[in-house]
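Working notes, structure below.
After this line comes chain A, so read on.
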Amino acid sequence: MSDDTTTTEAETEAAPTDEQRDALVERFREALGDAVVDAEVLPGKDVWIRIATDAWAESAEVARNRLGARYFGFLSVIDWMPSPFGRSMDSEVDRVLAGESAPEPPAMEQGVTGGSTRFQVLARVAHVGHPGDFWGVTLKADVPDDSLTVDSWVRTYAGADWHEREAWEMFGVSFAGHPGLRHLYLPGDFEGFPLRKDFPLLARQVKPWPGIVDVEPMPGEGDSDEDGEGAES
Partner candidate 1 sequence: MTAITDRQKLQYIAAQAADARVNVELEAEGMTLNIGPQHPATHGTLRIVARLDGEQVIAAEPIPGYMHRGYEKLTEVRTYAQVTALVNRIDWLGSFANEVPFILAAEQLMGVEAPPRAQWIRTLLFEMARISNLILFLGDMAVQLGAVTPAFFAFRDREYVLDQIERVTGGRFHPNFDRIGGLKDDLPQGWLADTKATMDKVRAFCDEIENLLMGAEIFQARTRGVGVIPPDVAQQYGLSGANARASGIDWDLRRDQPNGMVYPELDWKVWTHPDGDSFARFWVRLQETREAANIVEQCCDGVPGGPIMAKVPRIIKVPAGEAYVSTENPLGEMGYYVVSKGDLTPFRVKIRSASFNNVSIAPWILRGVYVPDIITILASLYFILGDIDR
Partner candidate 2 sequence: MSGAVLGIQMAYWQETLLKLGVGLAAVLLLTGGAVYLYLFKFVSFMQSRLGPMEAGPYGSLQLLAEVGKWLQKEDIFTENADRFIFGLAPAIVLSSTFLMFVVIPAGPSAVIADLGTGIYYVLAMSSLSVLGILMAGWASANKYALLGGLRAAGQLIAYELPLVLAVIGVVIQAGSLNLQDIVAAQSTGSIFGWDGIGSPYILTQFVAFGIFMIAVQAELTQTPFDMPIAESELVAGYQVEYTGIRFLVYFISEFATAVGFAAVASTLFLGGWALPASWGLSNGVMHVVGPLMISTKAILLVGVVFWARFSLPRFREDQLQTLAWKFMIPIALVNIVVTAVLKVAF
């Protein structure tokens, strides 16, 4: 119950799970061959596998039917383009922290397992076996910049239907083979793709968020490394 018991437990758990996740990546490599572009394992926590765009539908097939990841978690898209509007929270303090100058969009940089396109599709599937036999994996794939289309997962995971419709209307990424890409949340005549980084959040354009000035002090803490700005708040 004390602090040290929990940490030791976490450590003892960490080692075997790590092997298990490495083995999992190997099994994906075996099944998909070169289509596994990259993989990353966070020991004891999580695993990411990046699949080549062409093999996106096949990877679902493999994950579900061959590796037993029958549980469908979610499917979504990430827009890696840095926001052209900065963080839309240019308060006094924030600007100081950001280094004074007007927000300069940094270069596009993909996250874990890398990538080369602006949009990446990602999905989470999991294997649920007998009690305790549970692993999840995040699969990713680049979405080609010119066509903005990847294969649909609906044929493998029926639950991907709504997720792909959401991704389509929020990011403008099409899913080839989806039975009906209709609007899910937005009205039928909505223009634009709200979750793209270049879609302005109008409320923030009209009135910048006051930012971090109203961050309350942590309990029992008077001095910290960023004390200088804190005094103004």
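With respect to how the candidates were assembled, all candidates are chains of the complex that A comes from, given by their letters.
Note that a contact is a pair of C-beta atoms (placed from the backbone, for glycine too) under 8 Å apart; a residue touches a chain by one contact, two chains touch by 3 or more; residues count from 1.
Being a predicted model, the structure only gives us computed values, none of them experimental.
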{"item": "In-complex contact partner of chain A, selected from candidates 1 or 2", "value": "1"}
{"item": "Residue ranges of chain A touching candidate 1 (in the complex, touch as defined)", "value": "1-3, 6-7, 9, 45-46, 48, 70-74, 76, 78-79, 82-83, 87-89, 94, 97, 109, 111-112, 122, 124, 128, 130-132, 134, 136, 138, 157-159, 161-163, 170, 183-186, 189, 194-195, 199, 201, 204, 209, 211-212, 215, 217-221, 224-227, 229-230"}
